[in-house]
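One protein chain is absent from this view; the other protein chains keep their places.
What follows is chain A.
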Amino acid sequence: MAAGFKTAEPLEYHRSFLKENCRSDGRELGEFRPTTLNISSISTADGSALVKIGNTTVICGIKAELTMPPSDAPNKGYMVPNVDLPPLCSSKFRPGPPGEQAQAASQFIADVIESSDLINMEELCIEKSKLCWVLYCDIMCLDYDGNLLDACIIVLLAALKNAQLSEVTINKETDLAEVDIQKKKPLKINRLPVGSSFAVFDDSIIIVDPTAEEESLSTALLTVVTDEEDRLCAVHKPGGTSLSGEKLQHCINRAITRNKEISKLVGKVIESTKTAK
């Protein structure tokens, strides 16, 4: 009977739970779904990670390639993030060129990388104006159940922490690059940006970590990205109903708590692989 009500009146169904200060899957309003993280999932990539937030599954692979630095920044390497939402992850994505949500997510990740100063781009440069690393970060969603942006940020962070770059020297005589695959060193990550997404229901109730169903019924979405020094890297609210200052502050506080939880998780996973080796 509940299943019939849910299909016929999805909004009323969810409202009846929110009235009792809980949600249809049994979570509290401020509770995140269980988050699991796995690194080095892709052996052919230079760094990779897989994250699951509830049912939402996102995988990231990092490939490092050698290229000439751009002319306007000859002493810096660069990163190219790309978020892909294939038809596999949800019935609302059709095959073909990337849709608007994928493009907006890719731009958002690129902005977070720049805003949070994640890695020093100068470190990716091998020789000024001649050779630098370019990191292609391909983020693919395998199962879309809401909260895509949070998962993308966590998986990118974990994959970068896992990535190893080979040592490159330029032979002075031949002027060619020599890559030493045996010698690898990890990337230096400056900051730990972690995102928290919120959905606003009926202009007043704020829930954390919305599922795909809750996202489609919400009146506004908000993503806050904080780093480990409690500085904000992004406050992304693409329209929707208005949010008062105090509600926004409440969301930021929740995001700061989430940052600590996820930093511990990523730290534990990286440590466990080091001890396993």
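To be clear about the criterion, contacts are C-beta pairs under 8 Å (C-beta built on N, C-alpha and C of every residue); 3 or more make two chains touch, one makes a residue touch a chain; residues count from 1.
Simple rule for what comes next: contacts and distances are computed from a predicted model.
S.K.: Name the chain not shown, per its UniProt record: "Histidine-containing phosphotransfer protein", "AP-1 complex subunit beta-1 isoform X15", "Exosome complex component RRP46" or "Eukaryotic translation initiation factor 3 subunit F"?
M.R.: Of "Histidine-containing phosphotransfer protein", "AP-1 complex subunit beta-1 isoform X15", "Exosome complex component RRP46" or "Eukaryotic translation initiation factor 3 subunit F", the absent chain's UniProt record names it "Exosome complex component RRP46".
S.K.: Specify the residue from the set A:16, A:55, A:129 or A:241 that touches the hidden chain.
M.R.: A:241
S.K.: Touch as defined at the start, partner being the missing chain; which of A:28, A:122, A:180 or A:230 qualifies?
M.R.: Selected residue, touching the omitted chain: A:230.
S.K.: If the hidden chain were put back, which residues of chain A would touch it?
M.R.: Touching the missing chain: residues 100, 103-104, 106-108, 111, 114-117, 219-220, 222, 227, 230-245, 248-249, 252.
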